[in-house]
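Just passing along the structure, written as structure tokens.
Note that one protein chain is taken out, while the other chains of the complex remain in position.
As written, the chain order gives the labels A and B, with residue 1 at the start of each chain.
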Amino acid sequence: MAEGVPVRLRGVTKRFGTVVAVDSVDLDVPPGKLVTLLGPSGCGKTTTLRIVAGLERPTTGRVWIAEEDVTDLPAARRGVTMVFQSYALFPHLTVFENVAYGLRVQRLPAGEVRRRVQEVLDLVGLPETAQRYPAQLSGGQQQRVALARALVMQPRVLLFDEPLSNLDAKLRRRVRAEIRMLQQRLGITSLYVTHDQAEALALSDVVVVMNLGRVEQVGTPEAVYRRPRTRFVADFIGEANLLPATYRDGVVELAGYRFPIEQEEVPEGPVTLMVRPEAVLVAQDRLGLPGVVRTVFFMGMTTEVLVETPVGEVLATQPYRADRRPAPGQEVHLQFDAAGVYLLPGDGGR
Amino acid sequence: MARALAVPHVRWVAQPAVAGWAAATLLGASLLPWSRAGRELGLWLADSTGIALASRSTLAAAVLVLAAVGVLVGLWPGFERSRGVVLVGVGLAGLAASCLVVGLRGTPLGPGAVVAVGGFLILTGVGLSSSGLWFVDPFLSTVVLWAAAFVVLFILLPLASVVVASVWVQGRLTTEVVQRTLTSPAFLALNHPGTPRNEVTTALVAGSLLSVLAAAARWRLGGGRRSIPAGLALGGAGASLMVLYGGFGAFRNSVLLAVVVGGVSTGLGFLFALLSERSQLPTRRLLGPLSVLPIITPPFVLGIAMLYLFGRRGFVTHRLFGLSTDVFFGPVGVAVAQVLAYTPIAYLVLVGVVRALDASLEDAAQTLGASPGYLLRTVVWPLARPGVANAFLLVAIESLADFANPIVVGGGKPFLATEVFFAIVGRYNPHEAATYGAVLLGLTLTVFVLQRRWVGGAFYVTVTGRPTGARPQPLPRWLDWAASGVFVLWMLLVALLYGSVFVGAVTRLWGFDYSFTLRHLQDLHPQGWHVLRTTARLSAYAAVPSVVVGFLIGYLVTRVRFPGRQVLEFSSMLSFATPGTVMGIGYVLAFNQGPLLLTGTELVIVLAFVFRNMPVAIRAAMAALEQIDPALEEASTTLGAGAGTTLRRVVAPLARSALLSGLVFAFVRAMTAVSQVVFLITPQHNLATTQILSYLEYGSQGRGAALASVLTLLLVAVVVSLQAVSRRLDPRAAHVGAG
Partner (left out) sequence: MRRTWWMWMVLVLVWVVPSGAGPAQRVVVLCSPNPAWCDAIKEEFPKATGIALDYVRLSSGEGLARLRAERRNPTFDVWFGGTGDPHMVAFEEGLTEFYRPKSWNDLRPELREAVAGKYIPLYAGILGWALNERVLRERNAPTPRTWRDLADPRYRGLVAYPNPNTSGTGYTMLATLVQLYGETQAFELLKQIHRNVAEYTRSGAAPGQLTGRGEVAIGITFIHDAVDQVLKGFPISYGAPRDGTGYEIGGLSLVKGGPNRAAAITFIEWALTPEAQRLGPEKGQSYQIPSNSKTPIPPVAPRFEAFRVIKYDFLKYGSAAVRDRLVKRWTDEVFPLPK
């Protein structure tokens, strides 16, 4: 099994004319780990990925793969393969020839090509499609062929450019689990670009949140979700209520509702309180943040309640209970579960 | 999985490919002769091999030493980036030394010199890439250098020669020829000396009135502040045209002709494009053949046929209607002949435009209550404008460049293209020809720049593609019928004209004795067949390089970012905007002496053909590349393939059908080329078009018609078999739907 190699970016900036697509990005992908670049479209995540692939050259900054400076090395010689958003399967070649393409470029003996292609097609569960053309496969199958074509090269680094965005929601879950399993089994260092935070959280060892060409936060999925460093991260990953509050001596206060919080390094004074909707309990008693129910959305397993409070609207997700459904206009109090609450300094970096 | 691709990138190895290229350069440069004994391509000077030269000239020795250094650099297991830098140095120095050797010798180039220059370009390209100075695949960096060399040598150099020749006379800089030519009444005179009134003043007065009217009209229509300059521009253009109309001379004739032919052809082309996309009448099917017509016939053949049918003794005008009119003899005849020949070009451009007009947009506008006129002005026109401008430009350029129709039906009136021709062929005054050529070039470039400013940015539509696709909203019934009527009339006219050519080939004496004879066809032996064969051979030679060069330039311009790309793009654009006549004289001036002596050889004709095909080849390449997802190429790259492999194994197979049709159309267009090559023909390399022209001109109408018919039928066969083959070759059609 290929040993995982580290990938390192330092001070990478890419300008297209006057537009700065990537702005002095530092990034470390630990050996054998899967790191996700997450952000809205236009945040520079795809450009960063293409810089690692060698398809773009950074305006300034350097890229290392396995401790080797590859900034000037063309894509073909980096030992990096990529799974494209559109799969980029060669329409004029069969599945077998698609997968064999890179091996043939290396002029490997025919026997070895056949063996390795078969192996990898087995690995992705498509041994029987070898002689078909890409246009004759379903979207999911095409996606797996693309993956096979990247894997068969036994790359040092595997890159994914939104590989699941063309699949329907159900298939996406299944394929994402498969990708994760394969990646962990093969131990290939992987960089994965997506704008879907659920995908990022489910797949990654490390999530890198990007915005406007800059890295906003790096961390494990849990850390990024539970302890967002900026308002943008909090808002982009999952749903978040961001409320103005004050913090003093381990106690948060907003609109008269006070509760203790255990969090290090919070400056005294005005803060922004992030509360995940699932951490809000709509209570019938008189304890908590007062408010009036505006709208109630029935979501199946859960109910979403939008409550107007003195500090702004708050979204709460409640387990569905037919007997206790808040009604619009009802006066309620909101209580926050400490596990889903996090304080951002000041106005949260708006 | 035993062996990993991820051979970590090892930098301390030799680069055998570099050594190989350098060795080939060394071998070729030392063993092949650097000079030819004369014009002929096969006459090498045996004592001009690199080895022989090196013993006499240190410069030549330096070339060989540099190539040898290249071999060593390739073999030396050194650090890649520094090796790249050294290679760039070796390549550039070798290039400079080779050019100096060639330049100082001054004798016509031999293969040794070509190999040396090409080889050092490769070394430079590979060096630039591997040194990291240029973040581009080594294959592409080499191709960029080669494309640049091609563009400089075969586009920029000839054009520069034209401009230079007009002011560089007998070794000194002078504007004398330019002045004399431009002040000559044959070029342009605005006032008629034979009439008392002053035409210029009259026209200017009328023009200013027009400006005011136009400005006022736009103002009333709500044009706002922009209406005044717009009105002035319109009036100014109108006044200039009126002034021109009152005058005479080659400039006047050519400009008016281009404007009229451009306008009429664009209008008709738009009408036909509407028909082909939206008609519900069966005549629509005939539009396919229409698009091929102009390419398979030399443009002047229709002009001749027109004279036979509608001249003073024309079959239709005189025999059927008893008229005696010479309306069609002179500028009007030229205009009609050109409209017939060039409307299909406008049509092909505009079909793409009409297709791009999204029917749902029109629906949306109509549901909002827009009247048809308002719809046309606010939705259709802005969308169609770039295409219309493009069609007008292409037709106007073709019209300006055409010299055959003015010669054949122009009644001896001067036109810019014919004056270029007469100046060089009749009076052998290359400076005067160059002056006319420079004016022609200036005109087309002005139109070109105006067009690009007006529509903003490039606009490409393939001229070789077969129109297919879904059909949007049908035309209003009355319009459908009216336009179809115009089209049917058109087709009848064209059929009649072609028919008269074919009939003329097998009748004794067109116009008087219509009895059947095979005499003219028999008379094609030996000269006619010989010329046809030569033309086919040279056109075939030109086809492959046309497609390869056009495809590579199209690829570089659309897919690769590199410094100087805009220069390359602009230079290849020049090939769109340069009239063939100008390029033809440029070739005569640039390749008539010194190391680049090429006139009188097959090669220069082949090169002229390649140039003629460039615009189409580039456009076809761009259209084909638009259909290919760039991610496919990137996928190939990340799988370890170099750009050369990617082009060969991914892009070329996907563009296969486009490449094949490009190949055939390159062949066909070369077969019917006139203005580019009329200066370049030699006894051994006479071409079918010029031969037909001289038969027609010198009284052998039957023989001319016979040769034209054979040529046309041959090309029809070629195009038809292409369509049969390319349908089977379409890679997508082959694989989709089978599962």
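The criterion applied here is as follows: a contact is a pair of C-beta atoms (placed from the backbone, for glycine too) under 8 Å apart; a residue touches a chain by one contact, two chains touch by 3 or more.
Only a predicted model underlies this, so the values are computations on that prediction, with no experimental measurement involved.
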{"item": "Omitted chain's touching partners, listed by label", "value": "B"}
{"item": "Among B:Arg83, B:Arg278 or B:Arg703, residue touching the chain not depicted", "value": "B:Arg703"}
{"item": "Sole residue of B:Arg56, B:Arg285, B:Arg477 or B:Arg508 that reaches the chain not shown, by the stated touch rule", "value": "B:Arg508"}
{"item": "Of B:Pro382, B:Gly412 or B:Pro563, the residue in touch with the unshown chain", "value": "B:Gly412"}
{"item": "Footprint left on chain B by the chain that the document does not show", "value": "38-40, 184-186, 189, 192-194, 248-249, 307-308, 311-313, 318, 324, 326, 329, 407, 411-412, 414, 422, 424-428, 430, 508-509, 511-513, 523, 525-527, 533, 536-537, 540, 592-593, 597, 600, 681-684, 686, 694-695, 697-701, 703, 721, 725, 728"}
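By our rule, only the chains that are shown with their structure count from here on.
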{"item": "Intercentroid distance (Cα basis), chain B paired with chain A, Å", "value": "51"}
{"item": "For the chain B and chain A complex, residues of the former touching the latter", "value": "1, 3-9, 81, 129, 132, 135-137, 629, 631-632, 634-642, 645, 649-650, 653-654, 731-732, 735-739"}
{"item": "Complex contacts: residues of chain A adjacent to chain B", "value": "1-2, 5, 53-55, 57, 66, 68, 70-82, 84-86, 88-92, 101-102, 105-106, 108, 112, 116, 119, 132-133, 135-137, 149-150, 153-156, 159"}
